[in-house]
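Excluded from the complex is one protein chain; the other protein chains are retained at their positions.
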Amino acid sequence: MTAMPKISRRSFIVSSAAAAGGLALGLRLPFGPEVVRAQDGSPEINAWVVIRPDDTVVVRVARSEMGQGTITGLAQLVAEELECNWSKVTTEYPTPGQNVARKRVWGDFSTGGSRGIRTSHEYVRQGGAAARMMLVQAAADQWKVSASECSAANSIITHQPTGRTVSYGRVAEAAAKLTAPDPKSIKLKDPKDWKIAGKPIKRLDTVDKVTGKQVYGFDLKLPGMLNAAIKECPVFGGKVKSFDAAKVSSMKGVRRVVPVGDTAVAVVADTWWQAKTALDALPIVWDEGPNAKVSSASIAEMLKAGLDAEQAFVGNRNGDAKAALAGAAKKVEAVYSYPYQNHVCMEPMNATARYTPDKCEVWVPTQDGEASFAALLSVSGLPADKCEVYKINLGGGFGRRGAFQDYVTQAVLIAKQMPGTPVKLLWSREEDMRQGRFHPVMQCKLTGGFDASNNLTGLHMRLSGQSILASVRPAIVEKDGGRDALSFQGVFESGEHSFGYTVPNLLIDHAMRNPHVPPGFWRGVNINQNAVFIECFMDELAHAAGQDPLEFRRKIMAGHPRNLGVLNAVAERIGWGKPAPQGRFRGLAQMKAFNSFVAAAAEISVEGGNKVKVHRLVGATDCGYAVNPAQIDRQVAGSFVYGLSALFMQECTVKGGRIVEENFNTYNSMRIAQMPKVESIIMPTGGAIWGGIGEPTICVAAPAVLNALFQATGKRIRSVPLKNHGFQLV
Amino acid sequence: MTSRRNFLIAAGGLAGGMGLTSASGRAHATPEEMQEAVRKVIGTSRVRSGRVKLDLPPLIDNGNSVSLSVAVESPMTPADHVKAIHVFTEKNPLPNVVSVYLGPRAGRANIATRVRIADTQTVTAIAEMSDGTFWSGSMSVVVTLSACLEDGLI
Amino acid sequence: MQLNINGRTHEVDVEPSTPLLWAIREQVGLTGTKYGCGIAQCGACTVHIDGTAVRSCVMPVSAVAGKRITTIEGLASGNVLHKVQKAWVDHEVPQCGYCQAGMIMAVAALLKEKPQPTDADIDATITNICRCGTFQQVREAIHAAAKASV
Partner (left out) sequence: MASASAVVNVPANPKRGEIIEIKALVRHAMETGFRRTQLGAVIPRDIIRQFVCLYNGVEVFRAELHPAIAANPLLTFTTVASESGTIEFRWTGDKGFSVIESARITVV
């Protein structure tokens, strides 16, 4: 028998946010000069750390937890420098409104690009260290000794000469009154000395997720709340022409039928099921506009024309690829393509809003509380001090809930039509799949040239397809002369997505072709297609040269030791170079993404010519520093599920300007029976730059399996998903 | 009183204080170019900070159309009024946003419009008074997502 | 209409065709059971009806009147976690956690039927979708729960 663990401390935060309208962080109470207090009155040592009298340490986390373990990892980093008792650590979210009011003391809230830990580790560790220094100083002041004679460990401060001790909770009040140390005086620990960070510590947020207590955005309850279901014009760019509210307004529970901007209609009812039932019955006439003519075939034609277009933006160039290819002794050419795909978070998009002319509040599962806040400010028209966003747990994010806040905009537009009434807007799964921000479509023509000795002398990789940034942040594209540098992720000339091979004559360019379907950041973003293109083509080149794919890669990876390190690691683990078990075939892939170096090796078998079993999938990650190896293992395995689902099953097709696939029956996702044995190798090599975790490995799963599939079947599959080629994941 | 030089430093300090970096854009204005544009308006005069309240949302998710308002403290009498208000940005493609010319017949020196904000930056409004003095107010705005996209790959 | 959920009788005022999922969530107020697809594909809405795992998003309330319904909130006995929940905690299965209530209910029903399931049993029975991709931990935890006595 096991006693039920106490209700997780996080649930208090959620429920208080829901009931009282949020945390009162930053509240200055009349007592205690200049001490900023948490809602329960506990003193804030600094923005990152609150310590309660019972020694509970509340670590503030600005990034969003959506399953990737970020709150645990960031808390580990703060706790490491704070020298606190890990069993006393809990976390909470500050609100975006407080961040604005406090001059962005918590920095960026954006939780995407695998940045949760890698771009905030330094300032959160400094926050922990500064709080420790203040607590030690407060104890020293109390004892009238020098702080240099005191040490801190496990939430206890000890005066070394006398052995006197005091716990953090007892000096927190005094510490909160001290001036923060000069950041320059803070010396962070060498990761070699870590005791909490770097360890496979259990997540802080598991228990509520197994008892049904965890509150997701979709579970929120507010007094007097109504529920809304929405339908937006299924043809992107289309508008509402008319709707006949009278047809449904007398249906049970229906309160209002409202336009939402000029593109959508919502039904507001007592319950969501009533709202959805009425919405399904509501006659809506759309003005679909010119995009209604677009189909998957017309989009493919548009992209195909870009493969040989004169004009293209250059992302990577070395030597003269065109001349080298013209003079090559042997040439290999292949055309690949990658489809639209939807994030399909298990929890469909939702947001709850309450509007009055004096206050507008939004409760939303969001990857970027500040982006939600910005959307709220824009739509409500109210000043920042009359707006607030409360972050609620996410049932998956994967890039859909960060840059795109359409559901927040809609929820506020609805709430503005019903002042004072909280309205929870929930998308149906069908709406969620129709109104995605889709993984962009891309085609790619690759041409490789060899000299007479089978050395690779030239490579041209021509991308043709959709730019995310041109749609989402055009200002960044304009600034770069029209180029979307993000489209070269994994094959770029430099930076966190730099190309992992050295080819004497290289040209990687992008003919931008932007269909009307709105693209988005989809876990891994552009590394997904780029890894399929370049890593499968590397195998094609090796095959053409009559060389082993690993040996072939090694020859052009001498200048890329960390790429080579992870590739060698997976090759060794899978048993590359040794015979595979009977009927099994292997494939490899590697890439640098989000400043991590990753590689995968797959071992598969194919039955009946089309039933593909992935037996083993080995993943290696060199992320510089590993904050929680247990969670990294889970992210790697999870990313492989996401990547293999995409490879085998997932395509959003376009017909009549709209997305055809509206639910899991036509847009499938992996089940446990299809799960390979995932072996994760974490091999951080340190250095100045920290790598990301949530996304990088997703991109190497597909090419590793495709390369194994060629070994097994002799077929080069050059378009995703495999279901279109009759292959099935079993 | 703040000298023009002080004002320039203050504006730069605000932007730096955001702790956000952005690539040096070929096609985009720089804080220096903004100062040059300011100088064209004020000539050899100096700008004092105060009397001008510039308001924009502090966080922006879509910079295509952002509400901006300026209110200048002034009695707006024939003897003492605002003659012009100029709005500048540091990191839009061009530093100038809008210049409006008004006088005592306006009654109040309050204007509003909708602007494009390309990047996380400081926006500044400068009011030219009938006595020949210049006053300014600034605001830092954050365009969500753009910072994290720019400091990495691009 | 009356629903017997987690050992208690609840009066609900809904159309008979209303899916059980929405009656549980919006009438009874138990939100641990999730909506994922509405067409019995993903399993996030799995509950037990008379001990059998059922996808509640397509089950009309009229069909379950008088039957014994168990949701994730009723799986533990008092303050003692069910062995599947315990295994889920020990193996840190959940990532975002949204699908896990349905996954746990499906597994609890499987273990009742087959206390020592093979991998093939698991593959055939547990067909819930998890977009975070927790399946490796799910399998480990199922075997661990099967070994646990309570």
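Letters A, B and C mark the chains as written, and numbering starts fresh at 1 in each.
Quick note on the criterion: a residue touches a chain if its C-beta (ideal position, glycine included) is under 8 Å from a C-beta of that chain, and two chains touch if they have at least 3 such contacts.
All of these numbers come straight from a predicted model, not from anything done at the bench.
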* Would you list the chains present here that the left-out chain is in contact with? => A, B
* Structure fact -> Touching the hidden chain, out of A:W48, A:F313, A:Y407 or A:F552, is A:F313
* Structure fact -> Touching the hidden chain, out of A:E478, A:E496, A:E540 or A:E603, is A:E478
* Which subunit B residues would touch the chain omitted from the figure, given the whole complex? -> 27, 64-66, 69, 89, 92-94, 96-103, 105-108, 110-117
* Name, in rising order, the residues on subunit A that touch the hidden chain in the full complex. => 309, 311, 313, 467, 470, 474, 477-478, 481-483, 512-514
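Note that only the chains that are shown with their structure count from here on.
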* **Length of the line joining the C-alpha centres of subunit A and subunit B, rounded to whole Å** => 35
* Sort out for me which residues of subunit A touch subunit C in the complex. => 1-5, 66-69, 202-203, 205-216, 218-219, 221, 227, 252, 271-273, 344-348, 393-398, 426, 428-429, 630, 634, 637-642, 663-665, 669-673, 675, 677-678
* To do: Would you pull the subunit C residues touching subunit A in the complex into a rising list?
  => 14-15, 18-19, 22, 26-27, 29-39, 41-42, 44, 71-73, 75-76, 78-81, 85-86, 88-89, 92-101, 104, 122-124, 126-139, 150
* Which of the residues in subunit A come into contact with subunit B in the complex? -> 96, 100, 103-104, 107-108, 110, 112-113, 115, 119, 368, 370-371, 373-375, 377-378, 381, 383-384, 402-403, 405, 469, 472-473, 475-476, 478-481, 485-486, 489, 492, 495-497, 595
